[in-house]
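Not every chain is included here, but those present sit where they belong.
Should a chain be cited, it is by its letter among A and B, assigned in written order, with residues numbered from 1 in that chain.
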Amino acid sequence: MAVGFVLISTAPSKEHEVYDELLKVEEATELYPLFGEYDLLTKIEAPDFNLLGQVVVDRIRPIPGVIDTKTLTCINF
Amino acid sequence: MAVGFVLISTAPSKEHEVYDELLKVEEATELYPLFGEYDLLTKIEAPDFNLLGQVVVDRIRPIPGVIDTKTLTCINF
């Protein structure tokens, strides 16, 4: 199982809308509004890294109001 | 009392408009135009951290001309 944390910047006033849309993304298993440089943080899980990438590119980034994303990919020791 | 400092990037030519709007936000107790990476800095105070977050999301970010914000949250030693 590949795990990642996606930091999301939204357009001002779009935080709630993007938050609600993310709740519908089944791979997004945790979701938090944030203080600081990014507006939302979501934990995503997928069978492998390429599918993890596709969740970001095809499911999260196209959500209206998403301006920028930064994905932190987890590895195993 | 929760305290935070919000770094604000504005659209070019919108610095003065955003500044004037921020003067109306009562939780914004200090306000400065800046050199450097961000255009404005405001100190905000609210009864607790979640209300502090709502000041940013619901009062500051929606101001027309605000492009991006970065909130530095203060803690107590």
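Here, a residue touches a chain if its C-beta (ideal position, glycine included) is under 8 Å from a C-beta of that chain, and two chains touch if they have at least 3 such contacts.
Just so it is clear, the structure is predicted and the values come from calculations on it, not from any experiment.
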item	value
Overall number of sequence copies in the complex as this file defines it, 2 displayed	8
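The rule we apply is simple: only the chains that are shown with their structure count from here on.
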item	value
Superposition rotation for subunit A onto subunit B, Cα-based, multiple of 5°	90
Inter-chain centre distance, subunit A versus subunit B - centres from mean C-alpha coordinates, in Å	25
Residues of subunit A touching subunit B in the complex	9, 12-13, 15, 33, 35-37, 39
Subunit B residues within the subunit A interface of the complex	4, 49, 52-53, 56-57, 61-63, 66-73
